[in-house]
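Following: one structure in structure tokens, then a few remarks.
Here the complex is missing a single protein chain, while all its other protein chains stay put.
Up next, chain A:
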């Protein structure tokens, strides 16, 4: 009895193995770049790691297709290389001769991508499912764009500065006009004097007068 069961199992797995091959229409290729991701802390890829991969994939399938109890044996792996890369296919738990179609597998992986990644301490780039594009992370949209906040702060400061400037100049002028009525009379006299004695202070005013001679010459 036991022999028969063993024989059937081997047959089943042998059959499944034939369906798993590179460029299979039912499976995907996986590439891991462990050294790139972890550097010195990279772990060695071995049988146990492969077991974990198959288990996490079974977990992803269970999550996606509710009710169906996927087991590790439903995930069939082949063509492992040194890269580390391999192909896998998924069989249905109800009937091992039936393969789950690509769309479902893709959707399952997409759904649980983060969990699979963290099981291996890898990222979307270093644990690559070929032809499954990672869901592009949308940039976090802030409720108020931060640039407007900075703008508001800066403009508030500048606006306050302008108002202070204008107010201070108004205050200065008021102070001057309050002090003015006293020297207004003196001003009139000195003004006349400065105009007449303009030459004494600035040679500049002479310039326009001396220009006269040139003008007439022309």
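Following the convention adopted for this analysis, a residue touches a chain if its C-beta (ideal position, glycine included) is under 8 Å from a C-beta of that chain, and two chains touch if they have at least 3 such contacts; residues count from 1.
Keep this in mind: contacts and distances are computed from a predicted model.
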Original post:
Can you pick, from "Large ribosomal subunit protein uL18m", "ETHYLENE RECEPTOR", "Electron transfer flavoprotein subunit beta" or "Transporter", the UniProt name of the chain not shown?
Top reply: "Transporter"
Subject >> Identified contact with the non-displayed chain, of A:46, A:81, A:144 or A:178 >> reply: A:81
Subject >> Hidden partner chain, touching residue among A:35, A:115 or A:175 >> reply: A:35
**OP:** Go through chain A and note every residue touching the omitted chain.
**Re:** 31-36, 81-85, 133, 135-139, 146-148, 150-151, 154-155, 158-159, 161-162, 165-166, 169, 173, 187, 191, 194, 202-204, 207-208, 211-212, 214-216, 218
